[in-house]
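Note sheet for the following structure.
Entry: subunit A
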Amino acid sequence: MTQQFGDAVNAKVIMMIGANSAVANPIGFKHFLQAKDRNGTKLIVVDPIYTRSAAKADLYLRIRSGTDIAFVYGMLHIIFKNGWEDKEFIETRSYAMDQIRAEAAKWTPELTSDVTGIPVDQIIQATTLFAKNTPSAIAWSLGITQHSVGSSNTRILPILQIALGNMGKKGGGLYIIRGHDNVQGATDMGNLADTLSGYYGLDDNAWKYFATSWGVDYEWLKGRFFEKKWMNEKGYSLAKWYQGVLQEEKTYSSAPIRAVWIQGTGITSMSQQAKIKEALDKVDLVVIAEPFVNEAAVLTSRKDNIYILPVGTQFESEGTVTATNRSAQWRSKVVEPLYESKSDEEVMFAFAKKFGFYDQFVQGMKMDVKDGKVVQVKNDFKWPDDAVREIARTIKSIGLSGWTPERLRSHQENWHMFDPVTLEGKGPMKGQYYGLPWPCWDDKHPGSPILYRRDVPVAEGGMGFRNRFGLEHNGVSQLADKSVTVAGSKIEGGYPQLTKENIEKVLGITLTEAEKAQMGGSWAMDFSGLIQQKAREAGVCVYGNAKARTIVWEFPDPVPLHREPIHSPRWDLVQKFPTYDDQPKNFRVETKFKSEQQKQDWSKEFPIMLVSMRVVNLSGAGMLERTSKYLSAITPEMFANIHPDLALKHGIRDRDMMWIHAPHGTKIKVKAYHNHSVTADRICLPYNFAGVFQGADLSANYPEGTKPYAIGESSNTITNYGFDVITQISEFNAGLCRVEKA
Partner candidate 1 sequence: MSNEMARMKFYCDDHRCIECFACSVACAEAHELPTGISRRKVITLHDGVEGKEVSTSIACMHCTDAPCEQVCPVDCFYIREDGIVLHDKDKCIGCGYCLYACPFGAPQFPRDGAFGHKGAMDKCTMCAGGPLETNSEKERHLYGQNRIAEGKVPMCAAVCSTNALLVGDAESVSNIYRKRVAGRGQRS
Partner candidate 2 sequence: MRKYIYLIIGALCLASAVYANESQIWGEMRIQNILGYGQEESWKLGPLFTMLQSQYFAWIFLGVLLGVPAVFFMHYKIVGPKVFPHSEKKYYAFNLYNRIIHQVAAVSFLVIVPTGFIIVFGDFFGGGTLVRMAKNLHGIFTIPFTIVVIPMALMWLKEALFNLDDVKWFLILGGYLSKEKQIIHASQFNAGQKMWYWVAILGGITMIFSGAFMFFLDFKMEMLHNLTGMSQIDLLRAAAILHNVMGFAVVALFITHVYMSMFAIKGAVHSIITGYVEEEEVKFLHNKWYKKLKDQGKF
């Protein structure tokens, strides 16, 4: 998220697309409603279903799921045609917009309407409202990311904001709304298969950098892998890990996966539930370390070699979490872990001890920077303070250097000293933003509530775009134009990211020998902090001041292209806008695209669009909330929203049970709720249930006394096959199905 929620009040228009924060993030949605009330902000909601958020919109567009790129090109077409774009911004701060313009030229309102299902006049109306009332902001969420074209989706929306000059401004930007507590933090910490913490990637430089910070030998780290090459390879993603067990699709690994350790994640909230079940049944060992019985334990029919370790909740642990606006918040321990449960870190420490790497595991917390070098400074560590210090010392890529435990604690203890809308501190907290939204470059930096603002000095949270992709491409400079000077900067216009090599030249300074000896190779790997120190003195941002690229030359689609979902209701459009070629390898497994999409006209047998949603009282697989009788009472059973016309065509009355069949042969039995939020061509179902699998009640699988108040089929049992070409996230939102009275 480039903004913080409070900034919504400065937007003249907010467009929510693929986000239903009234249900998924009510507190965030409050800010949009507040903006309406305080500033007359108009709200546009683009969604396949008429959501609770849509009910509050000034303009609602019913889009066919999986056609967001087409829709945004339709908007861009109108914008470029009428000259509503911010020409100066495009010229000075972006790269390759002409290629976007060329693609947008194809997307006339008529074609856009045909593909997206939104009437022409509504496309024009929304575009006019959004483009002519800047600053305008976009909010998106999982409805954008969870698609086979999710990575292109997440690019086309920022492109729209760049075209309108809405980036780096109050009231503009992007609200990328996280769905759960600390999702941002978990991602920042690299709880992913393709990168170390802080998005450092997996190359040797990154490993060596982390080895230094952790105080462990790089060779030792290397020795933990079966072969050196796996060290630099992505692991299995959560979306397709089961193929590592089942190996039905081609996998790349030294051996099949034989044990699964599940801690702090609902693996049943992923698609292909039937495959997950098979894999859980097949592995040698399943360990689940959770405060509540993870539904994975219930889904599997295994009787042996499955362990459930009780882990404390957030109230029984201390540390930081990161909110969706990049702010950190210190969280205090309210009680010691109850009964026999242990906190997450205790479990991990015990694990490390058992497997003989405890000393290396905790070594990083005993280290600190002395004279520019990381050295051991003590023989013991204090949890969680030293872990937070380790993070601050190491993660420079996104600017966590300023997140010291002392500062974060003082923010938490002094809530009353911060403005709830602007996040600005008052009194003793003056000059800091609440939670120090990253990047927070050093321990004097106030945090950056809005990214890419050049009207604010770097030391006060300003910056240009990051120079991440080289100095030039196809002979065009990637640095920002001469006219794009960040306030207070010594350097006029754009400049590259700082390295030991270029710092003297870029900043026009001379380093002493001692400084040279201490300084790391680049700003992101400089333990000494000298690069940041010099940059601060020059009013410069360490990561440079570059142009935003609108094309990604490493991706299959350098220019984002509309591609029909794998299972599309429009066979005619599948021919015109086919998906990608099959992927021989992403993460560690092959993935089908075109071969699956074009195997047959799926829409003949499965004519109904399948859209997933969330209910406000349940999160994830709902294993936590469904143990509350009050929350369960709100949605006591799994259901699907179905339009009365569609339901009655199949003889399904309101509250009848029905079967929903998916193209890959799975089915679920759920209650049909007649509802007008869906049209007769689609059904919509929550993904927050578990405990019933393809009609079979799994109640008996719950350990005694742990069965939740409400159980039901998981929609993920029928979520169609399909994964993003880059991130491999499952295609949760655009699929097909057929219904039948049960």
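Picked so that all candidates are chains of the complex that A comes from, given by their letters.
Assume a residue touches a chain if its C-beta (ideal position, glycine included) is under 8 Å from a C-beta of that chain, and two chains touch if they have at least 3 such contacts; residues count from 1.
Quick caveat: nothing in here was measured; it's all calculated off a predicted structure.
Candidate 1 is the one, among 1 or 2, that touches subunit A in this complex.
Here subunit A touches candidate 1 in the complex through residues 12, 22-23, 26-27, 29-30, 33-34, 36-42, 50, 52-56, 60, 133, 616-617, 628-631, 633-634, 641, 675-678, going by the rule given at the top.
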